[in-house]
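Shown below is the structure under consideration.
Apart from one protein chain that is not included, each protein chain of the complex appears where it belongs.
Take a look at chain A:
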Amino acid sequence: MSWDAIINFDDYSRLLPLVTNSLWAAAALGLVGGLVGVLVAARDMAFAVHGISELSFAGAAAALLVGMDVVLGSVVGSLIAAVLIGVLGVRARDRNSIIGVLMPFGLGLGVLFLALYPGRSANKFGLLTGQVVAVDNPRLTTMLVTSAVVLAVLAVVWRPLLFASVDPDGAAARGVPVRGLSLVFMVVLGLSVAMAVQVVGALLVLSLLITPAAAATRVSASPLWVPVLSVTFAMASAVGGILLALGGTVPISPYVTTISFAIYVVCRVLGARRGRRGWTRRRPTGLVGAPG
């Protein structure tokens, strides 16, 4: 085995136009994944993301088998999982067990459908580990429309949803429809996962929906900068991953996961240094400790 299989920039100018669609899809996914990831972190739902992605995989595999649109199958699988988790798993403990039950079932179904599928095996593994040139025009359109829908919904619900995520009791007391928003969030999450499955594959969705936001919260706590950084990190991982993967023969996902992991490590180190120095300077004032 040679390094050429992993990093290879021969014929780069000839290959690049072939992946324009993928690059756009990756950029859209970075935007959506970075934002949704912030909410996933605030709601402590990393495990749910993984659970949803396995059912999304099953949906996509089923669609592949019966000759339907794979993106559509993926979306349907995601939404079923997201709504089940949202309805049955209101409390964190219930949620984890529901996810633990759904996840192997979804993965098993997916494996079954793929085993029955007579077509090329590259398509099969693409669903699990991602593929660079998988995004044709109709699929790109679907993904861009999905992103637009997710972004529009997030723009409307962002503030109350963040309030409900970090402090459900306080938000409910202020009249925030906590239950309703949590279902809205599950649908948004389902759509985002279905998109991510198309690019990085079901097994590695976490690298775009969890890692960027986790990295961002290591270096900032500003409700403006955390989403901005998270989106930047997710985009850099997704787009950068495709650009690096282009010449090699390995799947795209290791590039994406490595970039996103590297960003996380850097942020963690920076965050630790910042934490030791006392993250944000406290303003010296004589009033501290003197209420009223």
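In this text, a residue touches a chain if its C-beta (ideal position, glycine included) is under 8 Å from a C-beta of that chain, and two chains touch if they have at least 3 such contacts; residues count from 1.
The rule is simple: contacts and distances are computed from a predicted model.
According to UniProt, the chain absent from the figure is "Zinc/manganese transport system ATP-binding protein", selected among "Zinc/manganese transport system ATP-binding protein", "Hydrogenase", "NADH-quinone oxidoreductase subunit K" or "YeeE/YedE family protein". Considering the full assembly, A:221 is the residue among A:66, A:221 or A:250 that touches the omitted chain. Considering A:156, A:250 or A:265, the position touching the chain not shown turns out to be A:156 (whole complex). Of the listed positions A:28, A:42 or A:103, the one in contact with the omitted chain in the full complex is A:42. Not every partner is drawn; the one left out touches chain A at residues 38, 41-42, 44, 155-160, 162-163, 166-167, 169-176, 214, 216-218, 220-224, 226-227, 275, 279-285, 287-292.
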